[in-house]
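Quick one: structure below, then a few questions.
Heads up, one of the protein chains got dropped from this complex, but the rest are sitting where they should.
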Amino acid sequence: MSKMNMIQALNSAMDNMMERDANVLAFGEDAGYFGGVFRVTAGLQEKYGLDRCFDAPINEAAIVAMAIGMAANGLKPVAEIQFSDYIFPGFDQIVSELSRLRYRTAGTFTAPVVIRTPSGGGIRGGQTHSMSPEAFFTHIPGIQVVMPSNPYDAKGLLIAAIESPDPVIFFEPKRLYNGPFDGGAGKALEAWGKHPKGEVPEDHYTLPIGKADVVREGSAMTIVTYGTLVHVALAAAEQSGIDAEIIDLRTLIPYDIETIAASVNKTGRCIVAQEAPRTSGFGAELAAQIQEDCFFALEAPIKRVTGWDTPYPHAHEWSYFPGPKRFINAMREVLEA
Amino acid sequence: MSKMNMIQALNSAMDNMMERDANVLAFGEDAGYFGGVFRVTAGLQEKYGLDRCFDAPINEAAIVAMAIGMAANGLKPVAEIQFSDYIFPGFDQIVSELSRLRYRTAGTFTAPVVIRTPSGGGIRGGQTHSMSPEAFFTHIPGIQVVMPSNPYDAKGLLIAAIESPDPVIFFEPKRLYNGPFDGGAGKALEAWGKHPKGEVPEDHYTLPIGKADVVREGSAMTIVTYGTLVHVALAAAEQSGIDAEIIDLRTLIPYDIETIAASVNKTGRCIVAQEAPRTSGFGAELAAQIQEDCFFALEAPIKRVTGWDTPYPHAHEWSYFPGPKRFINAMREVLEA
Amino acid sequence: MAHTDPRFHVPAPHVRPGDTPDFSHIEIPPAGTARRPDVSIAGSETLDLALGLVRVLDHNHQAVGEWDPKLEPEIMREGLRHMVLTRVYDERMQKLQRQGKMSFYMKSMGEEAVAVAAAMALEKTDMVFPSYRQQGILFARGRDIVDMMCHCISNSRDNLKGRQLPVHYTWAEGDFFSISGNLTTQFPQAVGYAMACQFKGESRITASWIGDGSSAEGDFHGALVLASTYRAPVILNIVNNQWAISTFQGMAAGASETFALKGIGYGLASLRIDGNDFLAVYAATKWAAERARAGHGATVIESYTYRADAHSTSDDPSGYRPKGEADAWPLGDPVERLKNHLIGLGEWDEERHAALEKELDQLVIASYKEAETFGTLHDGPLSPVQTMFEDVYAEPDWRLRRQRRDLGV
Partner (left out) sequence: MAHTDPRFHVPAPHVRPGDTPDFSHIEIPPAGTARRPDVSIAGSETLDLALGLVRVLDHNHQAVGEWDPKLEPEIMREGLRHMVLTRVYDERMQKLQRQGKMSFYMKSMGEEAVAVAAAMALEKTDMVFPSYRQQGILFARGRDIVDMMCHCISNSRDNLKGRQLPVHYTWAEGDFFSISGNLTTQFPQAVGYAMACQFKGESRITASWIGDGSSAEGDFHGALVLASTYRAPVILNIVNNQWAISTFQGMAAGASETFALKGIGYGLASLRIDGNDFLAVYAATKWAAERARAGHGATVIESYTYRADAHSTSDDPSGYRPKGEADAWPLGDPVERLKNHLIGLGEWDEERHAALEKELDQLVIASYKEAETFGTLHDGPLSPVQTMFEDVYAEPDWRLRRQRRDLGV
């Protein structure tokens, strides 16, 4: 066990897997010599060689395509897209190719690629360094979508993703890289060192893809969320004194409907939360499915706590980011409905 | 008034607008000399000249980018993407550029581009000529999304789209180009000529973006859908004898929440339907918002009738396509819940 | 209304329907004049080859010049057979499509040499990433015709379980990658695959094919950047058959003289070759394969050819190009040219050719009869309907399990 922040935990996952499996490769823009702009692949080129961890030209489509070709030939590529805002040049390769290779070849070719990419706001990155584009990927059959909320989960899930026979888009909430974050403007940085989930084994371990984590038990309502907002939801429960049960999805596709439904059937009230723009965000899928599966248990409409239907603004970041106050407002509404 | 199929109606819209406004341009792969693989731009090059209607290189990103540049300089480009399955190479230009130009320039530059693209299945097109990717576009702030279900609406909405100050992704359900379609395998082609919405004025007219159409009044439940499935829903109501109210959204973004909510508050039961894969489809957004806005009127869970979470198969097209039988099953469930 | 002078330049072909086919603007250098450098040459030194046209068979059907691969007659007869089979098969399948036996079909008529000669010049285990007009590779690699047909009619023996459009073959056993319906996407994938070959210490290389029109896609650039940067053992083929559905090659070429020239900008060895010349395609592919295997990196090959029939069964070219263009094509027909070369060598004759055509036609007819015993798209049996839910993931998750149950299968 070591204290690790999320970057170190992810780096440790890569290190374990590159050590264990000589076919695991890591590449991306600035991911080689320099070790990535967020340093997740730091030290790997030196340790494993130029052909195991290397820089890529700035062409996200080509990065994904190269990974597909390598994976089809038996390697295990872990490609980094520098910011998830920049994944869209590679979107066609993901939608039309990566996701469908197994299907359209009836299983004779597969491309178990992992695409790691930092996402989400809260770092004053403006519209092109703050997006939470996960919902787009949840609408692509054949793709798994994972987003951890802490170092321990990050490592276990990244290893599981690399070991998965199917492609995974692995979102890293960059606001959490260096510490848990539950606030808004002016919130000082806390360290992962003090957080129980900052205790991370140095050795290989996995967390199952598709399994959510009930991070807070409660009876008043269920809050289903993932990534940065897990911490905000926890803070909101704390600050409001509302006894919410909080589910950290960890995996968006396939999401853990069993855990969710069990909780909502118990509490009778539900909030789904995402940092992304509201319309057609992943919260919509959750709300749609929860109302279908738990309709007769629901005592109030499911509320969505979300970013707004605007690009991510720079100066007004903290009016955009769904902080504890927005959570608490919604929690009250759900209780009072 | 003339009898027109949907292709003719769209062509007439283009013709009217190119006649009226010398800045309206039409282009796309095979859209110039040949008039488009579905013939929507037929005759326009001959009538308006090589620089008003022209072929484009096969690069969907460049097509969208060219349109953005032209629109920023005051032209009104109507770009065709040959099949909506092929829009993804241009996805980055749409998400990162087209949708945000007004916002990030605080209104000093705008790009009121229209992107027309045939979508949906039912033509034995297999996985790469059958997609219904509209949900992706509904998650992009700054983009309007339109999908007509008949020739009359198609013309009025395309003209409105061209006249709109904001970018529009205009989906044309290709299964409806030559006639209404409410069935599955073996269904003979009906002609638009016999359909009231096949009566189309030759002159300019518009239908408002953002306004749904109640195509069937009813009391037992509300079915909210768009495109090809409007006809399937109508057939299902007919065949089942269930008195459903059917809403043809026509515009997905912004969707007409008022009309929807009024209907669901009246009927107390609701189905949302899309041809696209189920998870995170546009039906999810509809269900999420409807349960929030109409919770206390709802007597049963909102059901989703959708395509499956698989790529669009070729041979099993009719087991994938949500035909009347799947609608009727869901309608019974919603009634009996 | 129409401005007669467009206000910006929009390229247009020399002739349109109603005009007389005319290729007089095309310069065809004589066969045998292109030099054949050592395979270790720097890419930048191949400019003349990117602008020229590697040709082996001259107008007398004789093999001339440095690029003559000096093939045994036996090999050429085999090549001829594969090309004739490709053509006969295409012809028959198109007819069957017209009879409603399959949803769609795409012929490769006029371009058979591009696929067949390349496949024969490669090792059988070199992974190929074709587009939809290289079915010739399958014949050259000996794929079972009945299997091919079962795919095209999506029946119970379709190895792709009815999931793909006809012609979009996959044949893993034959190192034939899945054909995507999306243009150019596989070009950069082929580079990644090739890098993995090197990584694993395999001597295999990869080859991919796209069309003139497809070269305009962003993935084209991505592929060439990757190939250039990582010096990957891949052959990147651009099949310039003059047309992209209704759009002539000039819409993608713009002001550039050849498609091969693009490769020079990436420092890649680049050749423009006579795509209707079996021997030129063979020789160029061999050269590029040798170069790749020796670690000198990728080669871009533009095969100059002509799409002699419609784009697909959904297309009618009389709407955009003059009738008879194929006959006017100055580089002739690849089957005829190889046939005449063999005849000139005394290694073939018209009777044997007629017999070959007949034999292969009968083979194709018999194969189709057999294929139909496994079902047709229209009447079934198809792959069992529950297979629709398989292979989305290695294991279906709860969503697919529920959905399968919802469908009641």
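Observations on the structure shown:
Letters A, B and C name the chains as they come in the text, with residue numbers starting at 1 for each one.
The rule is short, and it goes like this: a residue touches a chain if its C-beta (ideal position, glycine included) is under 8 Å from a C-beta of that chain, and two chains touch if they have at least 3 such contacts.
Just so it is clear, the model here is predicted, and its values are computed rather than measured.
Under the touch definition stated at the start, the shown chains contacted by the missing one in the entire complex are A, B, C.
Screening C:R133, C:H221 or C:R321 against the full complex identifies C:H221 as the residue touching the chain left out.
When you scan A:F54, A:F170 or A:Y255 for touch with the missing chain, the hit is A:F54. When you scan C:V10, C:L165 or C:A280 for touch with the missing chain, the hit is C:V10. Considering the complete assembly, subunit B touches the hidden chain via residues 25, 51, 57, 59, 61-62, 65-70, 72-75, 77, 89, 92-93, 96-97, 101-110, 141-142, 144, 165-166, 210, 254, 257-258. Residues of subunit A in touch with the missing chain: 19, 29-30, 32-34, 37, 46-52, 54-62, 85-86, 89, 124-129, 278-279, 308-311, 313-316, 319-320, 326, 329. Contact between subunit C and the unshown chain involves residues 7-11, 43-44, 47, 195, 198-201, 216-222, 225, 227-232, 250-257, 261-268, 297.
Quick note on the criterion: only the chains that are shown with their structure count from here on.
Overall, the chain located most centrally, as judged by its C-alpha mean against the mean of all protein C-alpha atoms, is B.
Computed from the mean C-alpha positions, the centre of subunit B lies at a distance of 35 Å from the centre of subunit C. Distance between chain centres (mean CA atoms), subunit A to subunit B: 31 Å.
Each of residues 61, 85, 89, 127-128, 279, 308-311 in subunit B touches at least two other chains. Along subunit C, residues 161, 163-164, 168, 180, 182, 218-219, 392, 399 each make contact with two or more other chains.
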